[in-house]
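A single protein chain has been omitted from the complex, and every remaining protein chain is retained in its original position.
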Amino acid sequence: MLTPLQTDLASVVEGVNLVWVLTVTFLIFFMHAGFAMLEAGQVRAKNVANQLTKNLLTWSIGVIVFFLLGAAVSSIVAAFTGGPATTISGAFMSLYAPEASATTAWVDWLFGAVFAMTAATIVSGAVAGRARLRAYLTYTILIAGVIYPVVVGFTWGGGFLSALGFHDFAGGMIVHGMGGIAGLTAAWIIGPRMDRFKPDGTANVIPGHSITFAVLGTLILAFGWYGFNVGTAAAPLAYADGGVSLGSFAYVGRVALVTTLGMAAGAIGAGGVAMYKTGKVDTLYVANGVLAGLVGITAIANDIVWPGALVVGLLAGAQLPVVFEFVEKRLQIDDVCAVFPVHGSAGVLGTLLYPVFAVPLWHDGASFVSLAVPQVIGVGVIAIWTFVATAVVFGGFRAVGQVRVSSDHEREGLDTAEHGVDTYPEFGSPDADTGIRTD
Amino acid sequence: MLTPLQTDLASVVEGVNLVWVLTVTFLIFFMHAGFAMLEAGQVRAKNVANQLTKNLLTWSIGVIVFFLLGAAVSSIVAAFTGGPATTISGAFMSLYAPEASATTAWVDWLFGAVFAMTAATIVSGAVAGRARLRAYLTYTILIAGVIYPVVVGFTWGGGFLSALGFHDFAGGMIVHGMGGIAGLTAAWIIGPRMDRFKPDGTANVIPGHSITFAVLGTLILAFGWYGFNVGTAAAPLAYADGGVSLGSFAYVGRVALVTTLGMAAGAIGAGGVAMYKTGKVDTLYVANGVLAGLVGITAIANDIVWPGALVVGLLAGAQLPVVFEFVEKRLQIDDVCAVFPVHGSAGVLGTLLYPVFAVPLWHDGASFVSLAVPQVIGVGVIAIWTFVATAVVFGGFRAVGQVRVSSDHEREGLDTAEHGVDTYPEFGSPDADTGIRTD
Partner (left out) sequence: MLTPLQTDLASVVEGVNLVWVLTVTFLIFFMHAGFAMLEAGQVRAKNVANQLTKNLLTWSIGVIVFFLLGAAVSSIVAAFTGGPATTISGAFMSLYAPEASATTAWVDWLFGAVFAMTAATIVSGAVAGRARLRAYLTYTILIAGVIYPVVVGFTWGGGFLSALGFHDFAGGMIVHGMGGIAGLTAAWIIGPRMDRFKPDGTANVIPGHSITFAVLGTLILAFGWYGFNVGTAAAPLAYADGGVSLGSFAYVGRVALVTTLGMAAGAIGAGGVAMYKTGKVDTLYVANGVLAGLVGITAIANDIVWPGALVVGLLAGAQLPVVFEFVEKRLQIDDVCAVFPVHGSAGVLGTLLYPVFAVPLWHDGASFVSLAVPQVIGVGVIAIWTFVATAVVFGGFRAVGQVRVSSDHEREGLDTAEHGVDTYPEFGSPDADTGIRTD
């Protein structure tokens, strides 16, 4: 039986942990503003409102689906693959009508929900400028209700990848790798924007309409990312055996340091390679390099030695211009906002590099192979599942001719065609009628 | 007498509660950036700097007035209407020179101040593009010093509406309903922008200059709203009788969940109705639907069953296009940024729907009528007071011909005329001189 004092301390611990989880949840939610601005800045002026609408609806529709369905799906998938046992009705009712502590159940759900919505919203940047709203929103419902929850069931929920020892601290693979792969798959199936590639197959650059908004989005994302990574050290204090100790805050300094060094090195890596290739420091590469660096260390921020953060960040940044060019020129996939190099390949890279810089390897004598194998398997499983599920959904829509807007609408711009608005009625000259440039 | 241990625990509780209140206070303050962007995006390019200046000055002037006068007024009003007793000088001195705990008194004041300034700043969106700065700022002084504090005195301060059982958790009516009604009243008295209505009385749409800024503002507001609502669960821990327990965090999970579902449903409700009416998913309706959903559940987020959040959010969103059209076409009031449908009618709706979804009704057997009557009275009293006070102020300015700028200045744009600046000197072509379009 707890003494009054133990009750007091347990309450204090619960209160402090809730304060922290809520604060970082809000920060992660704010990343939607970051994605909205980053993507809006990287699309043509005639498609800005479409991009913004998708972002708003991804959150709005997705979070309801994740409450009504997704969270339960991940518990059920976890239970079926070796995680904590639950019944199907129990999985739903533990959220719909939590018995013990509604406070904790619902706050924990929201903390999970903002990660889920991050994965979902990444996709919209890849398919900008031509995806049909209906197809996109259907995919949003499925990623929030099934596709992402399955991945969580396998991993954080306690399923087989978790049992295997797969290490993904804050979603470098589970959230970002997955989102990036889903985006690439969707962009591949939908096909490029018109005039994105010339008849001879060479690429035609279609610049975004505002670097300022793109950089603003980058910095909002970096701000929210501190919540994403550092916040994943979700329980500052632990209460056990009648005593209080630092809980996951025992390693919060490492997470904060690694996150900071990783993002900084990412900007330098991407900017440096861009400079090497063109002689100029491309602003968008530097900005996206910040994000690639962050993605790169997200899976491993709690458990690598800090020099590893510099290396992983540099590599995650450096691969960005290279992979972007590969996707564009070799694969001829029109990944508008570079979501694959920023979230996909950077996430995969960082997750796989865990054994190289892991604290257990450097300080505790763990074997490289025992650390590496689960990472390879985890990345493989998540990548394949994401690719297949996404391909089925968008492939289905393509089969019935519903995956992209008509070419008239694409030329005119999705803002007018799908939303009946002009984002900037007083600026610029709509080029829809000239017939000269249609990008 | 407190034992040393009790002193320790009381200090811990005070520290944790201060950390939380300060954090959410900063989030709520940040809503000013949200309002600034939301409103700037919804006005013509020639009036953007004017709108931004009003936002900056609303905060700057208003918060000083609320410190020097407003907070004391609400204590005094509360005392005169049945709340905690105070002397007039005591009401001022408890803030000017707090005896016991300056820390708590001043932090609590700031927490109240950011709510007050939210109410004040809502008005500027309704009167955009033609209100004279002097009239607007005079109103700001009065709303910060008297009009809003009177409402707080009646309610949160402990006055007669509080005694009656009026339930408004985080200001759905006290802050947003009031701001929306004040905005509508002011817009009605000032009259529409020139050319907003054609000679035959039909409406002429004057689109805002940037949907991107409007959506950015929306997302900043939603971020800050988590502080607004969840933060109103202001004391994570409670200390009483020598023991610690979860304080208002006992229901923080409910607030977080309801806030999330309400905002999401609001976007769907507004977007859905817009789609039903025009066949297209209007971006601004979706964005403002997020806000209407948030307003709708703000009064009741701590005490309704969660399915109610979906219903209230949907309705708050769905009424937005309908009420906006009613205000525009029937009332012929030029509410530029739709502040009445977003803050006013949504706030009234949510506050009145409390008895339908109240936890006490569903779980504790409270009677519908006993829950409903205080809501109706509270909404009525606040609406009437706000309408009358606002009408007197702006009516007075209109009577002496000082309520709006000259038609030359309005045509030219308020940026040049009132502030001597051009917001975008390198973009667009000012249409002031063409005489063809003057909106």
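Order as written gives the chain letters A and B; numbering starts at 1 within each chain.
Note that in this section contacts are C-beta pairs under 8 Å (C-beta built on N, C-alpha and C of every residue); 3 or more make two chains touch, one makes a residue touch a chain.
Keep in mind that this is a model prediction, so the values were computed, not measured.
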| item | value |
| --- | --- |
| Residue, one of A:Met93, A:Leu257 or A:Val322, that touches the chain absent here | A:Leu257 |
| Sole residue of A:Trp20, A:Phe67 or A:Trp188 that reaches the chain not shown, by the stated touch rule | A:Trp20 |
| Residue of A:Arg132, A:His176, A:His209 or A:Arg404 touching the missing chain in the full complex | A:His209 |
| Listed residues B:Trp59, B:Phe154, B:Phe197 or B:Trp306, member touching the removed chain | B:Trp59 |
| Residue ranges of chain A at the interface with the undisplayed chain | 5, 9, 12-13, 16, 19-20, 23, 27, 44-45, 207, 209-212, 215-216, 218-220, 222-223, 226-227, 230, 236-237, 242-247, 249-254, 256-257, 260-261, 263-268, 271, 278, 280-284, 286-287, 290, 306, 310, 424, 427-428 |
| Hidden partner chain, residues of chain B it touches | 4-5, 7-9, 11-12, 14-16, 18-19, 22-23, 25-26, 29-30, 32-33, 36-37, 40, 48-50, 52-53, 55-57, 59-61, 63-64, 67, 96, 101-107, 109-110, 113, 133, 210, 213, 216, 415, 418-427 |
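The definition used in the following text is that only the chains that are shown with their structure count from here on.
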| item | value |
| --- | --- |
| Chain A onto chain B, rotation angle from CA fit, given as a multiple of 5 degrees | 120 |
| Centre-of-Cα separation between chain B and chain A, whole angstrom | 33 |
